[in-house]
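Take a look at the structure below.
With one protein chain held back, the other chains of the complex are shown just where they sit.
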Amino acid sequence: MPGTPMLDASAAGVYVIAPTPFHDDGRVDEASTDRMTDFFMEAGCTGITALGMMGEAPKLEHAEALAIATRIIRRASIPVVVGVSAPGFAAMRALARPAMDAGAAGVMIAPPSSLRTDDQIVGYYAGAIEAIGADIPVVIQDYPLAIGVVMTPGVIRRIVQANPSCVMLKHEDWPGLEKISQLRGFQADGSMRPISILCGNGGLFLDFEMERGADGAMTGYAFPDMLADVVRLSREGRRDAAHDLFDAHLPLIRYEQQPNIGLAVRKYVLKRRGILASDAQRKPGGSLSAAARAEVDYLLTRVARGDARAGKLAA
Amino acid sequence: MPGTPMLDASAAGVYVIAPTPFHDDGRVDEASTDRMTDFFMEAGCTGITALGMMGEAPKLEHAEALAIATRIIRRASIPVVVGVSAPGFAAMRALARPAMDAGAAGVMIAPPSSLRTDDQIVGYYAGAIEAIGADIPVVIQDYPLAIGVVMTPGVIRRIVQANPSCVMLKHEDWPGLEKISQLRGFQADGSMRPISILCGNGGLFLDFEMERGADGAMTGYAFPDMLADVVRLSREGRRDAAHDLFDAHLPLIRYEQQPNIGLAVRKYVLKRRGILASDAQRKPGGSLSAAARAEVDYLLTRVARGDARAGKLAA
Amino acid sequence: MPGTPMLDASAAGVYVIAPTPFHDDGRVDEASTDRMTDFFMEAGCTGITALGMMGEAPKLEHAEALAIATRIIRRASIPVVVGVSAPGFAAMRALARPAMDAGAAGVMIAPPSSLRTDDQIVGYYAGAIEAIGADIPVVIQDYPLAIGVVMTPGVIRRIVQANPSCVMLKHEDWPGLEKISQLRGFQADGSMRPISILCGNGGLFLDFEMERGADGAMTGYAFPDMLADVVRLSREGRRDAAHDLFDAHLPLIRYEQQPNIGLAVRKYVLKRRGILASDAQRKPGGSLSAAARAEVDYLLTRVARGDARAGKLAA
Partner (left out) sequence: MPGTPMLDASAAGVYVIAPTPFHDDGRVDEASTDRMTDFFMEAGCTGITALGMMGEAPKLEHAEALAIATRIIRRASIPVVVGVSAPGFAAMRALARPAMDAGAAGVMIAPPSSLRTDDQIVGYYAGAIEAIGADIPVVIQDYPLAIGVVMTPGVIRRIVQANPSCVMLKHEDWPGLEKISQLRGFQADGSMRPISILCGNGGLFLDFEMERGADGAMTGYAFPDMLADVVRLSREGRRDAAHDLFDAHLPLIRYEQQPNIGLAVRKYVLKRRGILASDAQRKPGGSLSAAARAEVDYLLTRVARGDARAGKLAA
């Protein structure tokens, strides 16, 4: 909601990546969007990220994108980050400014896949922040597996030090555990100011990411309630309990993390959980074969042995 | 203008890629846009392509892009093709439909760089055409050097045969001479219906592309009047004359074809020709160093020895 | 050993990818190579693949590579496949022919990352097989995540149908479950002759790959004995038992599957299992930080709860 504070480096917990709910015919499903927003808050999420890659943002028209982000912002009582990555700075600004006006807590920016050198990456963030305005809190999205742009810890430090509005890293490098340790080391030696680090990659390494110093997760796994529990258990120092819960879900996390069909799995499970009315994606979108759906159903029965929340689905 | 006929496979000559004129502060320059449109018609161009990659299309907001295309369409008495490549089909349709309503002759679509297999490319064009509507004439943009997607002649044939609205290929493969021969061979053996083939790559191979069967050029070299003459001479069978004129410009064509700074060269020359008021690009954009500007100036004096049109600039 | 039969489409089980054992100073460790070969046979592997990507093959000189492959072939009583991927066909042949003379059961060939179109891929395998000789059984390595070359099921069918010597697919697409189903569908409808499908990707999806019709695994996870058990349980139709065993290892499989450091994890575990004397890699190679080693140690204690073989390491 508009009263939510701006994003800063103290952000922690689970910022869930929100998928965009569609009807079977491709129209945006507003009722499911509201139900989903409520569910995320009940699940213990501390924030929501709208219009991420997994949110099918590139498939939306500008007006649709802004409407969805605004709807989530208005309903949520937790901070909402809006993905504003765009082929050009004009379109980026055209989404970022009204999203902030609507009450967003900050924006997330991924580098375009054409960048190669360290200087190009640093320069890109400088240009983007100049374009949207230095008053908007920024999340750096570091996702080399999908984007092909590799940011060293040193490059991230350069971006952070040059741009006070950069307050968070969506950490999605792979492998990435050492990167967390290195960035926290930069903070410890005083060469970089503190930032929030929330981890993506579908949660596949959340168990150890927390132990390396992450503040939480920013990902869209269909059980954000579980992610929230793992973050909490890990912060409480209950290592075995955190891993036990995490490992119970790992077979499904692993299955959901497959490129291209991951979102289909996620929407299918959210539909089975009663949150989305349809698991449809806009074209071009992946869909699950009957065999794949049966595999997910089987995985859910197995997850249920370690987490009762999955068990309800069997009913 | 809205009265212009729809694009079809008989299109030939020079469809010049229009840059987007900006003021030094980044605002769109409407007076230069009009002057440029008039110049293109006087230069003998048979069509104009707006919002191509070289038109800085990704740097425009949706409303700006549509306004520029519409302005050119209304002023021109020759067909205008509008580039509508977009990260998603919704945005593509959102530009294509109103552009056609404003009087465009057709749209141009490049594949996204993520495509790899033959089937993915063919499927992408099927999806794009379903999204924008099969009533809109489509130009396939085949530009592997910039995009990284390689379409074999066989894939182009599959797209053409499956989609009656595909009437033109913007041929920009490199090397590409054999590709023209192969596509014309498909037409000759009856396995592909005729399409228009206009060539890009800054015109660097236009001399031989015409001899291989191209219908003309679709590129933005700052002397489209020369391109029009080369196309005419070649079609008249005046081979040596076509090459003589072409070769006089080749040192500059070569210089302008450099990635990243090519557009800066082009705008600089158009400014020197009195067509653009400013050679500014929107950020992030290349600019010419003093050394580079001096090199272009020197090249213009040399081009003038073989083409009086370049000579006027020396004044 | 030289008496081992040639590879054919009936191959099944676990063909373990053998790392290349080095001393700490980078010399090949022959004693560890022998111990490792013996261990693989005791672990229930049905074959060994030498000189795979994970075997640090590109870091070896030609003579070294041939010596290592030959040493493994001579000691093993199970078939040995030799990776012969090379920048050129001459080098490929120069490894393939003497490896077969030494008793290899077949060779594995990955496409170079420069290939893009379907025809280029098909043509590459035709050229490679012409170069090495059509009498050598060939394994197609399909690993788009690492190589960037995407082969559709249709392209694999074209390669298989055109080249009788292609008898096996090392399946490593991601996602890849539907690909197995499609290829088995091709066999069922008679459009492709049967081939052996062994799966890679570190074993991360072996549980479901078996259910989709794979014949087994070709990967280097540090517990090939577990992989062999999962393959056996799955073929016996003991689904839950297969998943139970697999899931007990999944946290470590997941950890080992990280790019760049995966081999370091693998060698570290094989060293802890008493098989390798050193976990050193030749330069440039990844190494594990103290934090990472401690994470692997912790994972081993957790795996031990479901598989006693891991438990021995705690001693």
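In order of appearance the chains are A, B and C, and numbering begins at 1 in each one.
The working rule: contacts are C-beta pairs under 8 Å (C-beta built on N, C-alpha and C of every residue); 3 or more make two chains touch, one makes a residue touch a chain.
The structure displayed is predicted, hence computed values, not measured ones.
A.B. asks: Consider the whole complex, including the chain that is not shown, and state which of B:Arg35, B:Arg212, B:Lys267 or B:Arg282 touches that chain.
C.D. replies: For the chain that is not drawn, the touching residue is B:Arg212.
A.B. asks: For the chain that's not shown, point to the residue among C:Met6, C:Ala67, C:Ala94 or C:Leu313 touching it.
C.D. replies: Missing-chain contact among the listed residues: C:Ala94.
A.B. asks: I need the residue numbers on chain C that touch the omitted chain, in ascending order.
C.D. replies: 56, 58-62, 64, 87-91, 94, 113, 123-124, 127, 130-131, 282-284
A.B. asks: What residue numbers in chain B mark contact with the hidden partner chain?
C.D. replies: So the residues of chain B touching the unseen chain are 174-175, 177-178, 181, 204-205, 207-208, 211-212, 243, 247, 250-251, 254-255, 258-261, 289, 291-292, 295, 302.
A.B. asks: Please identify, in ascending order, the residues of chain A that touch the omitted chain?
C.D. replies: 116-120, 144, 149-152, 154-155
The rule is simple: only the chains that are shown with their structure count from here on.
A.B. asks: Report same or different for the chain A and chain B interface, where same means the shared residue numbers exceed half of all residue numbers found there.
C.D. replies: Same: when the shared numbers are divided by all numbers used, the fraction is over half.
A.B. asks: From the centre of chain C, which chain's CA centre is farthest?
C.D. replies: B
A.B. asks: Using mean C-alpha positions as chain centres, tell me how far chain A is from chain C in Å, no decimals.
C.D. replies: 34
A.B. asks: State, to the nearest whole Å, the distance from the C-alpha centre of chain B to the C-alpha centre of chain C.
C.D. replies: Taking the average C-alpha coordinate of chain B and of chain C, the gap between them is 48 Å.
A.B. asks: So what's the Cα centroid distance for chain A and chain B, whole Å?
C.D. replies: The computed centroid separation for chain A versus chain B comes out at 39 Å.
A.B. asks: Specify, in ascending order, the residues of chain A that touch 2 or more different other chains.
C.D. replies: Counting only residues that touch two or more other chains, chain A contributes none.
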